[in-house]
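Every protein chain of the complex appears in place save one, which is left out.
Going in written order, the chains are labelled A, B and C, and every chain counts its residues from 1.
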């Protein structure tokens, strides 16, 4: 029944940041260079038009263009999962068609957002798409931004539509992931479970996830790959050392910035020029960004992925670098508190 | 300093529902007929591309077309407040330009949604638009769907940008409205405060609001107009009798349906054909809609605006019709409970 | 059927702060002096053991003692509504019995807290108490602290138990209050609706509330009384001038402090010594309290209820005193922001 599925989606998929030039247009050259660097750095797949790719801040035409460039540069090296949510079902199906034509392995459709829908309507929305899509699709559950997709709805869609081949969940809730797996996997061994919350990637892999789509892999693709491989090999203790370090980086990229600007700041330290994001910033925010970026540079230097800043970084010792932690984490937490986030 | 403002926005602005034809395309003829009926029924202004107009489910092109049709049919009879939020600041400014050219009195810009932004970023977003817009703009605060706009941000924008001429708030929070008025009105007597929560329209007018944009005015424009006039005349006791009845209708249109389908169902009872909304429905939902529509018909019949259903309605007595209340409200509440909304 | 009810509860009931002495014990002398001052200042009733009275921070014995002192000092001058919630139904019923014996007019029972219960369990809890209570009881809905009491549950309890004579709602939600009144008043004209959110007291009285229990009346009993009388006389415009000023005071007492410490700070300015509250404070918090108290003194001086601080207050002009507002409200808002409350 599921024989038409080429192969189960698994591994680390990067939800790509989108570089723009000085006029705010998509920077094709830099995007191509970034795609090839990510693949060379070991990511298993590419995920254009995700939340990290700021799909809602692009026009419909720009979203197509992003996938076109990514697919062209990829040239079949890794599978592409293309974000295809548009204003309504008809437009979404047109995007599905387009991305199928570009060679995407599957599309990812975020649950309806802005309006908060009931489970019955979330079901109706995905069912209508699944019935008509020319390409496999994965559900995308991100309850902090969109209508939640609950477990009975996921099961219902998985049971009824072979075209629905997986879910990406960005809630970071382990028990929720286990409930999904327990409900869906017996019937649908081909169904893939991806987590979008790299703060807990190792535990997620341990409980049975197939991989993840992680904004952090824009900045440290080597590390997310390593975590995946160690976990798959059952080397959880070693994987957890990296997990604790990813958590430190993740928190430093996520909380003090407007998403996804911290991830952009870190990826820039790897040698790419993403330009200014499309969300305007005040001058106070631009100043913040500089000092926060120095914090990120110290963390990445600690991974030996970049040089430390000229002014140096504090010495690190202990579980995840106690002395540095006192500098970094407190700086981050202070900022968080200042912004009312904690 | 604010001499360039033609006149303060006030009264009831209808956030228009958008009729579609059998193929799901905008039904221009029905939209024109609806616009003229609303004006004839007494609404003070029109608000295309609001949440009720499902602006997020239209394409960018369709949003333009809706305003074009509305402006053309209106032919200058009432002021138009056009929803102009697009994917990013550049696209939004282009829409502002377009709507200015179509003769809109002002545009309404919803706070950034999907991503939840901090107050500093909400400020940066509106400031960038206000600095460059060729047309007056009103802020649109709808915290259940979009990033909240807090009081200090509203004051900051009102103090710095004459182009920002008002706010529409759909929180329904009286104290929040009072805080805004206390902060902004002393400096900006021309600034307009509109409520989007007709459940409490009379109290909002009593505390100093200038009017409202009410989804209910798609179905009962005469009644929202009457409430506005009674309140403006200081006849609060009489206004409250209608307010309690609007609350009954509002609750029956809002909670048992996915927004804005209940408002569409009620407006259809007034003789318009809105077609199927763009959000797919299951057959269970379609059956629900029929029985819920009969409930709405009984309420509207009670306003003497439509005939009761052939099978009749229960007798009403008491404050807001006790016997009917037992039928209607319990039916609604039961449905609410069933859906987990209460 | 409801003939045994003496008279409907209405007007302003003060949820009394509890003065303690240097050893942290209830300060009986000061409590008596405070009770008599409140009555002389015009409050319609007294409400010991409310949230403002920090009932959860007293022992069961202390709660009894507070009501005993209040009732004794009151000596029948005004009705007493005694908070009677204890650890479980049996203990609560014992408290009801005790307070009936002390001459309380009724008891107020907060919905179960700590555990968040379903509506069915909230019903079961109140039903068990209502069936056995020797004294009239009012429901107390404070969803920010306790299990919410929803409208169908309120109606069910009102319809089944004559002993349930009212509800105090601290949600501040006008539409919710209207839904309760629409559901309950036709059947139970004797049922009383009290609001606990003085930020919107005038609108609440306008839509049909019978009064309120307001923490602010510990500090400005004259003003809450005046607002009540103006509203009852239909003089809403005059009442709203005071309402806006109460809002300024309320916000300055509520948000920058841990509840109810701001109300305590303001009541101290009226000449009472409440001692240190039972919640410990850090030295940073004690320093904050002093500067925040100076802000409160300026607001109260503006009501001509206390002298301004020796160092003076900024000049006030405009709707609610623009210049002062720039000092006060911004100070408060800054503090709020610092604490992440807005």
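We adopt the following convention: a residue touches a chain if its C-beta (ideal position, glycine included) is under 8 Å from a C-beta of that chain, and two chains touch if they have at least 3 such contacts.
Everything numeric in this text was worked out from a predicted model, so none of it was measured.
Considering the whole complex, the residue from A:60, A:247 or A:301 that touches the absent chain is A:247. Residue-wise, the contact with the chain that is not shown comes from C:146, picked out of C:146, C:204 or C:239. Among the residues C:77, C:116 or C:235, only C:116 touches the chain that is left out of the figure.
Check C:40, C:60, C:75 or C:233 against the missing chain and you find that the one touching it is C:60.
Considering C:89, C:102, C:241 or C:294, the position touching the chain not shown turns out to be C:89 (whole complex). For subunit C, the residues in touch with the chain missing from this view are 24, 51, 56-60, 87-91, 112-118, 120-121, 123-125, 127-128, 144-146, 258-259, 278-282, 284-285, 339.
With the whole complex as reference, residues 119, 150-152, 172-175, 178-179, 181-183, 185-187, 197, 199-200, 202-203, 206-208, 234, 236-237, 240, 243-244, 247-248, 251, 318-320, 322, 325, 329-330, 333, 337, 342 of subunit A touch the missing chain.
Basically, only the chains that are shown with their structure count from here on.
Distance from the subunit B centre to the subunit C centre is 35 Å, each centre being the mean of its Cα atoms. Counting partner chains per residue, subunit B has no residue touching two or more of them.
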